[in-house]
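Dropping a structure here in structure tokens format, bear with me for questions.
Removed: one protein chain of the complex. Kept in place: all other protein chains.
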Amino acid sequence: MTTLGKIFGPGTRHAVPLIVFLLIGFAAPLLAVIGFSFIPARTFELWQSWSLDNYIEIFNSTSYLSFLWSLGLAAITVLILAIICYPIAYGLARVFGKYSTLVTLLFTIPLFVSENVRLYGWVLFFIKNGVLLGTLKAWFGIEPDSWLFTSGIIVFGMVYVYLPFMLFPMTLGVSMVPDQTRDAAFDLGATRWQVFKEVELPLSMPGIMIGFLLSFVLAVGAIAEAKVLGGQQIIPISHDIEIAFTYAQNWPLGAALAVLLMLVVGTLVLFVLRRFDLDAILGRR
Amino acid sequence: MNGRSPILQLHNLTKTFGSFTAVKGISLDISEGEFFTIVGPSGSGKTTLLRMLTGMESATSGDILLRGARINDLPANKRPTCMVFQSLALFPHRTVGQNIEFSQKIKGVEPAKRKARALQLMAQLRLPENYYDKSVTKCSGGERQRVALARALAYDPDILFFDEPLSAIDYKLRKTLEKELKDIHRETGKTFIYITHSLEEAMVMSDRIGVMRSGQLVQVGSPQQIYSSPGTKFVSEFIGDVNVIGVRATATTGVHAAEFGVDFVTQPVPAGFGEGHLVVRPESLRFLGSRSEAQNCLEGRVYNEYVLGSRIQYQVRVGEHVFIVEKLRQQAFAGSLDDQVLIGWDAKDSILVTD
Partner (left out) sequence: MNSFKQSRRNFMQNSALMAAAFATTGVAGLRQAFADRSKELNILCWEGYNSAQVLDPFRESSGATVKAESLTNDPTMINRLRAGETNVWDLINVNNPWARKIMFPEKLIRPLDRAAMEPYFAKMAPDFKPPYKWAMDDSGEQLIGMAQRYGPYSFVVNTDKVSRATAEDQGWDLWNDPKNDKKYGILESDDWNVFNLCCIAGFDPFREHTPEEVTKFTETAKRVFKGAKVVGDIATMNQALVSGEIDFHMTGGTYSASPARADGAANIRAITPNKGPMEGGKGGISWIEITSVVNNPDVSPLAVQFLQYVQDPKVAHTVAFAEGTFNPVAQMGNPECFSLFTKEELDAIQYDSLEEEMARSVEYDIVPDYDKLLDIMTAAKREASGG
């Protein structure tokens, strides 16, 4: 047996390829991004004098606007998703029965089509003289203002795109509530609302939280909805980062923005996870 | 229990699911303060019956009367009854105290008052006081049983239902809890309606037992009645190991067993009894020195023996028919396997049942 073998157990040794793969594929790019955020603006050499200039530049700029837009849009999206998805998730887990598979498929199949293609489809639907407004005009003679290229339509697009990411964890959460526990609460005198508030909601919370976090993290990084449906009427932070990395050829600035975004989202996620300890909810502690 | 007014009356209660009839026209009166157990194998409709009684399932036809008032359409959360579930259905995200106080919190009872009630129940059920803030998921199986019972008692129900809550518990603990439950029944004086597939469990606790088969109550009686006078082969077999012989009535106290080509003396044959079964309990059978030692006798061969703690069971084969003979250890059979033996029993131990 080699020295390495003596130091590490068989488990560790077998995990080595995976660890190396993760280090190269996951940690290295992340570290590169962090490293780049400290080098002088518009340069491309990692090993030079590091400074916080890019961060100072960001704090002196209006980048916070993009952060606020991204966080705000994501928050609204998640809230709307929660309201829309809970009844559907409840139906999928408890009501639709054999039709659940069909409904699940209906929500899954669009995922096989590229997000951009689907969003362009909505452009054709909402555009002036398009499917919706054209039909309204032809059949009813009414010509409301187009909703395209507004912040409302961006939220619509985000809700549409991220719906499965809220729905499926939520469905899992709702289906985790045992029937007998629900019955027991009812039997102990709880009303339908009290059963929901006292038993169903807390017990399906793990799934709901995962849905919240998943759709929020994805929504904060959303870019296509604002570009395609919103006609860039709003510049989310991911678009700012994209501009820095492409047109502006200012990788360090883009990297610093990306690091800040990771920090902001990471902090929020950690805060939420602390606040709603999943283990505690499940009674594992 | 006699002479008390009925708290729960069922009139021709029926439940169908599509073309399947789960409960067929059950009529039954349960007295105030009674411990009534419904026994039946799985699929006999006992759980469906219970769900109708609790209000979680609606009856297809028939009536459920609680102290004379029809409660068919009253939902579970409006009925003054409460159930202890098979899975216990404790709220895993709540502490022991919160579980017990649930129904009172729902009613809006003030915290101090409901905590006092919870602690009182915990004391009654021998749950340590410091368990009040313990997560229920950290409790042992027996403790969880007690929490579930306390939670149901805190609701202060007129009737407490039990859906096989002890089925998943190991034998020793189950035996302890059965007795505890019977004690609690005595202490509270409430009406308990219990369902189980174990007649043994029912015997320990119940005032009366109803045996269910295929959606119907086939026999209702005290444990003693069920034990000593099972009405049907099904009930008799449900009690445990019994010896069953197909017979035909030939006299007022005699039957003919075609299988052995002999007649047996029995208790008086019920009127109208034609073809049926003769049931003899294993402990009623004994080894004979000579044929004259018992009213009924068969000759067979000792095939095997099983030691069951204080008792020993013997498998005796008469032709192809297997008989079980049970003796106390002190009265063990002196011979060895494959000995030819005479087994016999008296008329008073000959129970006649129909199909």
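Each chain carries a letter (A and B) given by its place in the written order, and its residues are counted from 1.
Here is the rule we go by: contacts are C-beta pairs under 8 Å (C-beta built on N, C-alpha and C of every residue); 3 or more make two chains touch, one makes a residue touch a chain.
Being a predicted model, the structure only gives us computed values, none of them experimental.
S.K.: Quick check: which displayed chains does the absent chain contact?
M.R.: A
S.K.: Thinking of the whole complex, not just what is shown, which of A:F112, A:W193 or A:Y247 touches the missing chain?
M.R.: A:Y247
S.K.: Which is it among A:S61, A:T101 or A:T267 that touches the chain not included here?
M.R.: Here the residue in touch with the unshown chain is A:S61.
S.K.: Thinking of the whole complex, not just what is shown, which of A:S151, A:S175 or A:T191 touches the missing chain?
M.R.: Checking the options A:S151, A:S175 or A:T191, the one contacting the hidden chain is A:S151.
S.K.: Can you work out which residue in A:M170, A:A222 or A:I235 touches the chain that's missing from view?
M.R.: Of the candidates A:M170, A:A222 or A:I235, A:I235 is in touch with the missing chain.
S.K.: Tell me where the left-out chain touches chain A, residue by residue.
M.R.: Contact residues on chain A toward the absent chain are 42-46, 48, 61-63, 65-66, 69, 123-124, 127-130, 146, 148-149, 151, 227-228, 231-235, 240, 243-244, 246-249.
Here, only the chains that are shown with their structure count from here on.
S.K.: Measure off the straight-line distance from the CA centroid of chain A to the CA centroid of chain B, and report it in whole Å.
M.R.: 55
S.K.: Touching residues of chain A toward chain B in the complex: what are they?
M.R.: These residues of chain A touch chain B: 178, 180-181, 183-191, 194, 198-199, 202-203, 281-285.
S.K.: Please output the residues of chain B touching chain A within their complex, sorted ascending.
M.R.: Touching chain A: residues 54-56, 75-78, 81-83, 85-87, 89-94, 102-103, 106-107, 135-137, 151-152, 155 of chain B.
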